[in-house]
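Only a portion of the chains appears, each positioned as in the full assembly.
Should a chain be cited, it is by its letter among A and B, assigned in written order, with residues numbered from 1 in that chain.
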Amino acid sequence: MTKIEAIIRLQRLEDVQDALHALDISGMTVTEVKGMGRSKGITHTYRGSQYTLSLTPRYKLEIVVHDHEVEPVIAAILEVARTGEVGDGKIFTYPLGDAIRIRTGERGDTALS
Amino acid sequence: MSAIACAQGAGPKPAAIDKADTLWVVVASVLVLLMTPALALFYGGMVRRKNVLSTMVHSFVMMGMVSVVWIVLTYSLSFGKTSNGLIGGLEFLFGNGISMKDAYPYTTPLGTVPAGAFMLFQMMFAIITPALISGAIAERMKFSGYMLFTTMWVVVIYAPVACWVWNPGGWLSQRGALDFAGGTVVHLASGASALAACIALGRRKALEHHDPILPNNLTTTLLGAGLLWVGWIGFNAGSALAINDIALSAFVATHVAAASGMLGWLICEKLHFGKPTALGAASGLVAGLVGITPAAGYVTPMAAILIGLVVGSLCCFAVGIKLKLKFDDSLDVVGVHGVGGATGAILTGCLATAVINPSVSDSLKSNNGRLGLVVTQLLAVLVVGVFSFVGSFVLMKLTQAITGVRVSESEEQAGLDLSLHGESGYNL
């Protein structure tokens, strides 16, 4: 099992959800995060002063999948989350130790399905 | 028949300025002034977080722009002496000739409040009317376009309609059409204009993507609704332009119609959708207030309760029309102010009674009875509705040609607060 962690633009969330459903992936955890990267940040005006916040809002998606699903999921995210402009985000993958479904106590791959 | 005229019908012919009447108009003006910030809250709470400031500014900036334009130009166009019944003269330009001591000169008999107080009271109406429209174009209109459109609107649409209905020489006023406090001038005009504006502007992108559009802060909307109720007492009861029995009747009618409007909407929601909502309570009270506006000083308390119930339940369903007809009236100005204003105007024709206001018998007489009065009311609704709709559509097209009306797709996605104003409503 592998955790896929994708940091994406706010407005791409619905599209990614749809893409995952198409792949029959139904589990995901979403976190509101702030990202520092190469994009230039957001400029706030406050009585004439201007503050540029280097941190821009992003969603972090965490999707734990069976190993054979990793590449299709990455491909799907790449397709719908890309705008081509700086700030599209990153995908990271991590090896998992174990997975347990709390409701049933099932462990391992069966906990995901 | 205009509010001014009815106030006169109410008692013995007054000749001199009355301090208590003047004070009431001053206080009522303050109450109506409060309604525009209240509207900013009411609307502001309903949009998405990223557009809350831009939506609130739409209302606030009317307090800036209209106040100046009113005293410089549109008061005169609305209430200057009119020969043709269509538009007022220019004698009050730049605030000239508006006496702080003597009454507004063109009513017979003269009112009991100085012209200055009358001008202030009317100014507050002129501020909130275009602000009402802003609910329909929220979350996607350019700020420069909004400023241009509304400035033209108050001159080209509002001033004539106010002249027709409220100027003692206005043609609808002359025909004995009843509009106590602005069912046609304020609500129907803004509702019809809202429809034109949102059609001209097009739908929000989020609707195509089926993104949920949820209100950012309904506590703000509830606060706005509460303050609107409070201010509306001034709006309607102040339209008696005196502190007399008609003002009291208008207060009672306004209050109970707001109450029954709320109940009507909540009952429909419960029966039809399963759950009564907080936003439903807020929307219903506003609908009740809209409905009673043309009727306030003409109807009994029980008739007012009826109007509130009818308009409250009707609007609860009317806000669904946009989903079928696919126009994007963001905050339901058409469904509440358009439908509510028209319904109220017609119900006024049906329920107005000389028991409450002696001037109703004049209107009945000049219209050859109840049916004639209802027809006149329908005529007023039709004329004001069509004029506002067509006029506003043309003004939107004009605005599009000059400044543009719509923000770019990426600005819309980022939110108007950041993209147009460089601010964010909340940094929590």
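One rule holds in what follows: a residue touches a chain if its C-beta (ideal position, glycine included) is under 8 Å from a C-beta of that chain, and two chains touch if they have at least 3 such contacts.
For clarity, every value in this text was computed on a predicted model and none was experimentally measured.
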For the entire complex in this file, put down the subunit formula using the displayed labels. A x3, B x3
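Here is the rule we go by: only the chains that are shown with their structure count from here on.
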Rounded to the nearest whole Å, what is the centre-to-centre distance of chain A and chain B, using the mean of the C-alpha atoms as each centre? 46
Using the touch definition up top, name the residues of chain A that touch chain B in the complex. 11, 14-15, 42-46, 50
List of chain B residues in touch with chain A within their complex: 209-211, 413, 418, 421-424
